[in-house]
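Shown here: the complex without one of its protein chains, the others still in place.
What follows is chain A.
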Amino acid sequence: MLNCKQFTDLASDNLDAQYHGWKRIDIRLHLLLCRHCRRFNRHLDRSRRTGAELAKTLWQIDSASSEHIFSRIQPTTKQNNGDGTP
């Protein structure tokens, strides 16, 4: 059976549902029995959700910067015949 340290190493993958079969059962059993790891699991999940929510607004640029980048698209497009479309 897992100990707490081993659970914390697997916690992120567990949030992404990367484990199946016995491994998943082992993790669930550990969480059932260990309130500290349940708290760790909750904290990790809330941290990623809070970070993601903030990143949506943090990783944006203002309209003047957008305007500047847009103004540089037109000449680039004329010079560059290839495109990187998948």
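FYI, a contact is a pair of C-beta atoms (placed from the backbone, for glycine too) under 8 Å apart; a residue touches a chain by one contact, two chains touch by 3 or more; residues count from 1.
Just so it is clear, contacts and distances are computed from a predicted model.
Asker: The hidden chain: which UniProt name fits, "RNA polymerase sigma-70 factor (ECF subfamily)", "1,2-phenylacetyl-CoA epoxidase subunit B", "Biopolymer transport protein" or "PTS system mannitol-specific IIB component"?
Answerer: The UniProt record for the chain left out of view names it "RNA polymerase sigma-70 factor (ECF subfamily)".
Asker: Just the residue numbers, please: which parts of chain A touch the chain that's not shown?
Answerer: The list for chain A reads 3-6, 8-9, 11-13, 15-16, 18, 36-37, 39-40, 43-44, 46-56, 58-63, 65-67, 69-70, 72-73, 76-77, 80, 83-86.
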